[in-house]
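Below is the structure I would like to discuss, written out as structure tokens.
Omission of a single protein chain aside, the complex is shown with its protein chains in their original locations.
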Amino acid sequence: MKTALQLLHPLTVRFNEVDSYQIVWHGHYVGYLEEGREAFGRQYGLDYHRLEAEGYLGPIIEVALDYRKSLRYSDQILVETTFVETSAPKLIFSYRLLRADTREVVCKARTVQVLLSKESRALQYAPPPFLTEWKNHWIPATL
Amino acid sequence: MKTALQLLHPLTVRFNEVDSYQIVWHGHYVGYLEEGREAFGRQYGLDYHRLEAEGYLGPIIEVALDYRKSLRYSDQILVETTFVETSAPKLIFSYRLLRADTREVVCKARTVQVLLSKESRALQYAPPPFLTEWKNHWIPATL
Amino acid sequence: MKTALQLLHPLTVRFNEVDSYQIVWHGHYVGYLEEGREAFGRQYGLDYHRLEAEGYLGPIIEVALDYRKSLRYSDQILVETTFVETSAPKLIFSYRLLRADTREVVCKARTVQVLLSKESRALQYAPPPFLTEWKNHWIPATL
Partner (left out) sequence: MKTALQLLHPLTVRFNEVDSYQIVWHGHYVGYLEEGREAFGRQYGLDYHRLEAEGYLGPIIEVALDYRKSLRYSDQILVETTFVETSAPKLIFSYRLLRADTREVVCKARTVQVLLSKESRALQYAPPPFLTEWKNHWIPATL
């Protein structure tokens, strides 16, 4: 049975993230995903710092968000970030935003990143060696 | 032949929208879509002010972005916002972000909004009369 | 000897707060101040929720920031928020942003808020009773 490689990252909704509808403005969720993804990356060695140290940038090429419930100022949430395995030279993550107390699902999302050479900005058409090693290390460990 | 109801809205990339990769941070595109959608709404009478005047809020329940090219500080872009007809009590828009000079497609996107009663926050399961009238007015006019 | 009523609140610089100079964009510090001020308010009972429960809004009328050092992605900082006593019907806070490890001062700042009736939005020309009680409770306690 396969267990997903994932991380739960806690967040508190900030005053300036709430719009005139008294709920978190939908665009701020993109930042929440990034906070979750980077917390995942710091935990497992795949954050922007690691990418840059390996000579790569990881720009986002797709974001999809499916909002289920609204969030209000000072709400406590958990960003659940899950690594999605792919043979493509991409980083794919899926996300669930959960209320910290009830674990109610507030939002589901998905991001896709490509890898560029930091130097030349050339798109990578094959997974870089460091990523293959990273997967070999982490993905079997979670089977 | 059906012509889509759409609007082109010009924008200039701001310094504070560019991240450490020297490109516009992907989350800011959600704001660009909103600027385009609201410009459309002011033009055709379907912006947040109109919704509120009719007694409704229009929160976003879906956003999907497909990034094709990156944007840099001071780039001139056009947000092309297109009304997508649906019989559901929702507002659906599709978007293309274009370079103002070359019309190259930088990003394609889609948003879905539901309608809530401003008073009770109750989800509307049928299109409100004002929306039906709005469609009767605008959609045939564009056939 | 008077001890100031203050709180230290930890923050981590987010990727999307860093601009093309590779440092935190100066405008994001205003959000850092608010995070510190609200953490102080939750600790001592003077946050936006408390103000609203008492029937008041607390809009900002002055912000001043004096930047000493720059911040980079993933830097750990502490927002030190200090309540500044005044007889005026205002909330004044001073701030120091410190590196979490070295306690080096990164930024000094100050904000001033007035109090409005939540109902009428009328400016308060005298401190509301709850604020006087709050001060009686907390300010002597810190002498």
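Chains: A, B and C, in written order; residue numbering restarts at 1 for each.
In this section, a residue touches a chain if its C-beta (ideal position, glycine included) is under 8 Å from a C-beta of that chain, and two chains touch if they have at least 3 such contacts.
Because the structure is a prediction, the values reported are computed rather than measured.
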item	value
Contact residue for the chain not shown (choose from A:27, A:41 or A:58)	A:27
Residue of A:29, A:48 or A:73 in touch with the missing chain, whole complex considered	A:73
For subunit C, residues in touch with the removed chain	21, 23, 26-28, 30-31, 34, 57, 59-67, 70
Where the missing chain touches subunit A, by residue	15-16, 18-20, 22, 25, 27, 73
Sites on subunit B contacted by the missing partner chain, in the whole complex	14-16, 31, 34-35, 38, 42, 47-49, 73-74
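To be clear about the criterion, only the chains that are shown with their structure count from here on.
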item	value
Innermost chain by mean C-alpha position	A
Centre distance in Å when subunit B and subunit C are each reduced to the mean of their C-alpha atoms	35
Overlap residues in subunit C, where contacts from two or more other chains coincide	15-16, 73
